[in-house]
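Only one protein chain is missing; all other protein chains are in place.
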Amino acid sequence: MTTRFSAGIHGWLLLLPAAALLAAFTHFPAVATLVQSFRSSPKPNRPAAFVGLDNYRTLVEDPVFWQSAWNNVWYALGTIPLSIALALAMALAVNRGLRGRAFLRMAYFTPTVLPMIAVANIWLFFFTPQYGLLEQVTGLFGAPSHNWLGSPSTALACVIAVAVWKEAGFFMIFYLAALQQIPPVYAEAAAIEGASRWTYFRRIVFPLLMPTTLFVLVNAVINSFRLVDHIFVMTRGGPDNATSLVLFYLYEVGFKFWDTAYAAALTMVLLVVLGGIAIAQFGLLERRIHYR
Amino acid sequence: MRRIVRALAVAAALAAGAAQAQTAEISFYYPVAVGGPITKIIDGLAADFQKENPGIKVTPIYAGTYQETIVKALTAHKSGSPPVTSVLLSTDMFTLIDEDAVIAVSDLANSAEDQAWLKGFYPAFMYNSQTGGKVWGVPFQRSTIVLYWNKEAFKEAGLDPNRPPATWAEMVEYAQKLTKRDAAGNVTQWGVQVPSSGFPYWLFQGFTTQNGVELMNPAGTETYFDKPEVVEALQFWVDLSRKHRVMAPGVIEWGTTPRDFFERKTAMMWTTTGNLTNVRNNAKFDFGVAMLPANKRRGSPTGGGNFYIFKKSTPEQQQAALKFIRWITAPQRAAQWGIDTGYVAVTPAAWETPVMKKHVEGFPAAAVARDQLQYAVAELSTHENQRVTKALNDGLQAALTGAKAPADALRDAQREAERILRPFRR
Partner (left out) sequence: MTRTARGAAFAEGLETAGAWLLAVLWILPLAYAAWTAFHPPEFSTRFALDAPLTLQNFANAWAAAPFARYFVNTVALAAMVLAVQLVLGTLAGYAFARYEFAGREIAFWLVLVQLMITPDILVVENYRTMSGLGIVDTVPAIGLPYMASAFGIFLLRQTFKTVPRELDEAARVEGAGGLATLWKVYVPLAKPVYIAWGLVSVSFQWNNFLWPLVITNSVESRPLTVGLQVFSSTDQGIDWSIICAATLITAAPLLVAFLLFQRQFVQSFMRAGIR
């Protein structure tokens, strides 16, 4: 009994430092955000006061918020499936031992090591009308010039493309690690059975990769709300908020307008969305977490 | 030997103590994003001032962009230890007053001599520096918008390379001649380019001023975005690409505009006077600099930074800061600052100095911004400045990308601005 008791104390002591930091910088701010979202922003002549749902009313009536939210939905729908599919394709290509696989692997992975804020400037050049790289290529085929980042119809797609470019290589590593752990006997058995490579992939490889896909999916979802660095350089949310995402708008409200209370309400939106997704995904993930 | 050393040490300590008793130290936030030449000039100026005024020590602190500098200054103000003085955007005036962070310079500068000094600046620069009968900021690094044109492209298009467009109609006419299309109808060179990313309101103020209308009242509590003249101005801007087809459609990136000009993708561009040195170094062709074209009148907004003096410093520090600001804006130094950096020297007296006259003689383009100042107006600046500006920026981009008609876009922007400014209109 005493040993169990002391084991309990030891357990908590081991956990304590990490738990304290997590509480201070994750749990406390999450709760504080909720409290702040019911107050007004302090001004020199007007201290913060309880305003009830005022910030949420502003939020519901704020067209820029709604546009950012919708943009974020499209951003998620664009980046998540594309980056996962490409990551899987890359992993399969590298795993197959094509000629120059070292180069392929390096090429796919470089975006992970390059700072987004720096490459965003380079992408800005790629998308520049007329003499930008994209235009130099499309120009060869006689396509008319297009203002990629300056048109609401294409700006978000460009921003999505950059995010996919950034993420796919990172996810590839996880798939690659998983692929290399699939026992070769499966492939041999499939070959004896005369199954096509596609069948083998669909019936054997893909199901075996399912846990990895889930793991990557969680990361992709989080990133679709988190990855806004390139927007600071490429569009600053423009044209006319066409590329404003919720976190980017939150930054503007919180640190350009200094309306911290409204920023808290915006943060709550992200917290609720991510919390909801977390509950859904942890339900699915439960098995995986305990499967060892 | 040892005794001598000790005596010297004592003497040195005494001297240091005495000096300390008289020294007023003024911390000076200066917005510069990068190291290099400008910080060296500022360091040099601070050192020179100290040599002439041994009782005052100026400590420049390089705080990053304007945006970062104001954040830093306001955070320091809230925690009780702001800088004594800082260069911040002229448009931050209302924000600084609302935060109760700064003291009116005209309240400090009460000798007749000081008052005369405050009257010595170009009026165009003072519009953004005073409100409610008081002067809050002292112009220092200021700019305006000018038109750059490619003389070679003018020649090729059969235009007089030394005659820039003087009116809106001329600008359209020239731009039509300058817009080149290939066999497939794709444009290889645009006539004119007015950037619209980031802060389109500033360039838009060029159009509105030329159309004889102001965007806000001097008290910073009202905006006039939906006036017919403003709508007309936006219609003209939109028409440049939609109707006349002489400017690339969509939002044009500010950052790539000079490059577009160097690459001969546009024959004329509107951008800041601050780009003069950049264009001079990088344009591989003969270029000209002109005032913006006129419609009902000529006009451009001013831009750039003012000196402010912070409230939470001692009266001695404030007086010392005032002395420093007077010293640094004196004609001789204002002239040298303008020559070294490309900003517009802030007083007429500075342009009368021999060194500036010589500079203008060798490089007449430098004087264009000065000549335009008589037509210049205040940059858009209100209470809750960032928000109001965003409302207008969004409207402008909506119109330029064709999402909204100019009248609708500006009506929406005006409604949003009114909502934001309502608490200040009492």
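Read from first to last, the chains carry the letters A and B; within each, the first residue is number 1.
In this section, contacts are C-beta pairs under 8 Å (C-beta built on N, C-alpha and C of every residue); 3 or more make two chains touch, one makes a residue touch a chain.
Note that the structure is a prediction, hence the values are computed from the model and not measured.
Although one chain is not drawn, the whole complex shows that of B:P123, B:P228 or B:G255 it is B:G255 that touches it. Residue B:N278 is the one among B:S106, B:Q176, B:T221 or B:N278 that touches the chain missing from this view. Subunit A residues in contact with the hidden partner, per the touch definition given at the top, are 4, 7-12, 14-15, 17-22, 24-30, 32-33, 36, 86, 89-90, 93-94, 96, 98-100, 102-119, 121-126, 131-133, 165, 168-169, 173-178, 180-181, 197, 211-212, 215, 218, 222, 225-226, 228-229, 232-233, 247, 250-251, 254-255, 260, 263-264, 267, 270-271, 274-275, 277-278, 282, 292. Interface with the hidden chain, as seen from subunit B, comprises residues 33-36, 61-65, 68-69, 71-72, 75, 79, 254-259, 263, 271-272, 274-275, 278, 282, 284.
We adopt the following convention: only the chains that are shown with their structure count from here on.
Spacing of subunit A relative to subunit B, judged by their CA centroids, is 38 angstrom. Taken together, the subunit B residues at the contact with subunit A in this complex read 67, 71, 98-100, 184-188, 196-198, 248-253, 255-256, 259-260, 263, 265, 384, 386-387, 390, 393-395, 397-398, 400-401, 403. Within the complex, the subunit A residues that touch subunit B are 43-45, 64, 124, 128-131, 139, 142, 144-145, 147, 149-152, 235-236, 238-242, 252, 255-257.
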